[in-house]
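Note that this complex is displayed minus one protein chain, with the remaining chains in position.
Up next, chain A:
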Amino acid sequence: MKKITFSVYRYNPDVDAKPRMQDYTLEMEENQDMMVLEALIKLKEQDPSLAFRRSCREGVCGSDGFNMNGKNGLGCITSVSSLKSNKIVVRPLPGLPVIRDLIVDMEQFYHQYERVKPYLINDSKTPPAREHLQSPEERAKLDGLYECILCACCSTSCPSFWWNPDKFVGPAGLLHAYRFLADSRDTATEQRLDELDDAFSVFRCHGIMNCVNVCPKGLNPTKAIGHIKSMLLSRAV
């Protein structure tokens, strides 16, 4: 048997004056491994007051984004062994207001997502009778963009989003913005670019690439942001 210590961020605004870290121990077989989410569920059996979000438990829904040993990720697909430590520190995603324990208020994150109009806009006068067709090449441009599950691991690891969550769209929102800018069926390219062309929305990205480092889906928001910047630049010159 081996003992793993979990130090978990606890905060219940109804009773706690300020947040604290609480230690738990979990016993595991020598060669046993489990996902952090599974461990948290076991800790919740010890202490039912521990609160966190989870749903699909297989990296599809994006509910259980946490900061584990300093790095954002999904609890359900991050194994305890991959953290290579007998002490695991679990905190809520950084930068967002904490509702309770590991549960954060995602309002600002969703607001920025909403701002980029994450839906197809097509106001062409003669809509096709059945559907908007795309060539395989046009469709391929959306790969690496549409897979985002909005877990917020990227935006909450981005310093630019920490400092200006009300003005900087953040990596997740910008990935979606580019997903529609790159879509051959979308006709609102100019309006979309107009709405991003201020000093904050896109240009607060300084290419730190924390977003790329943490995305559990292996997506590359920095690259998408680079494409948006080039579209804005080529429009300006």
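As a working rule, contacts are C-beta pairs under 8 Å (C-beta built on N, C-alpha and C of every residue); 3 or more make two chains touch, one makes a residue touch a chain; residues count from 1.
By definition in this document, contacts and distances are computed from a predicted model.
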Per UniProt record, name of the chain withheld from view ["Peptide/nickel transport system permease protein", "Urea ABC transporter ATP-binding protein", "Tryptophan synthase alpha chain" or "Succinate dehydrogenase hydrophobic membrane anchor subunit"]: "Succinate dehydrogenase hydrophobic membrane anchor subunit"
Residue, one of A:K117, A:K167 or A:H227, that touches the chain absent here: A:K167
Residues of chain A in contact with the chain not shown: 159-160, 163-164, 167, 194-204, 229, 232-233, 235-236
